[in-house]
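Complex shown without one protein chain; remaining protein chains in place.
Showing chain A:
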Amino acid sequence: MQNRIDQLFAKKPNGVLNIYCTAGFPELNSTLPIMKSLQDAGADVIELGMPFSDPLADGPVIQDSSTLALKNGMSIPVLFQQLEGFRKEIQVPVILMGYLNPVMAYGIEAFCKKCSELGIDGVILPDLPMAEYESEYKTLFEEHNLHFIFLVTPETSEARIRKIDSLSRGFVYAVSSSSTTGKDKDMGDQSAYFKRLKNLQLKNPILIGFGIKDKKTFDAAAANANGAIIGTAFIKAVAESKDINKTIKDFIGSIR
């Protein structure tokens, strides 16, 4: 079967909305109901965070969601249990995002095998070095039809972006500014960077993430790429919500 991420971009090359949510947040068993609500509300891609005790690239909001998820008892084995049979209900592409250490502890080969059995489409591990991916894991991920998605930043050189593009499958994750997640850096002066990326004519679609929080920032990003990723703003909305299903509907509705 063709990977769902590729199917999506073939069908919908523009305005793709990817929502990040930490698995096991705000309650251990929130994972699936939130995924269902996200799909129903019109999210195109779901990025599930695998919580880690020491999330170096994350700001306070996602850190706190990870801490809570871990306290709730979330772990990779528990997440895989929760995801057993989820493809009966969820048709949108699902990506797992996390840090390398918990995946190493699970076993990278076993992890890929399980992801492919469950119907996961892609993986983001920002601290797995490109060279190590290429020499040790690329074949493994590809054999399991799992797209490995790399990040680029405004500081990434053109040569490196091209290398990243050649190794990435699915899409390239363009970090809007060099920052941890949820940092309110001004998006205004980023348009030059977005245009530069666009002009490189990469083989992969580009989704822009970090700092996308509402319709205005989503539209600005989507105008220069194939879509965008929202994390911190979504986690904040869920954290403050009394009716998560309604919050998700309103949140996605406000962006579309």
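By definition in this document, contacts are C-beta pairs under 8 Å (C-beta built on N, C-alpha and C of every residue); 3 or more make two chains touch, one makes a residue touch a chain; residues count from 1.
Following the convention adopted for this analysis, contacts and distances are computed from a predicted model.
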| field | Per UniProt, the name of the complex member that is left out, chosen from "Tryptophan synthase beta chain", "Competence protein ComFC", "NAD(P)/FAD-dependent oxidoreductase" or "Phosphonates transport ATP-binding protein PhnL" | value | "Tryptophan synthase beta chain"
| Candidate in contact with the missing chain, chosen from A:63, A:204 or A:232 | A:63
| note | Across A:13, A:33 or A:77, the one contacting the chain not displayed is A:77
| query | Which listed residue (A:14, A:29 or A:101) would be found touching the missing chain in the intact complex? | reply | A:101
| query | So which of A:128, A:235 or A:248 would be touching the chain we can't see? | reply | A:128
| field | Selected from A:156, A:204 or A:247 as touching the chain missing from the view | value | A:156
| request: With the missing chain put back, which residues of chain A would touch it? List them for me. | output: 52-54, 56-57, 59, 63, 67, 70, 75-77, 99-106, 126-129, 132, 150-153, 155-157, 160, 175, 178-180, 183
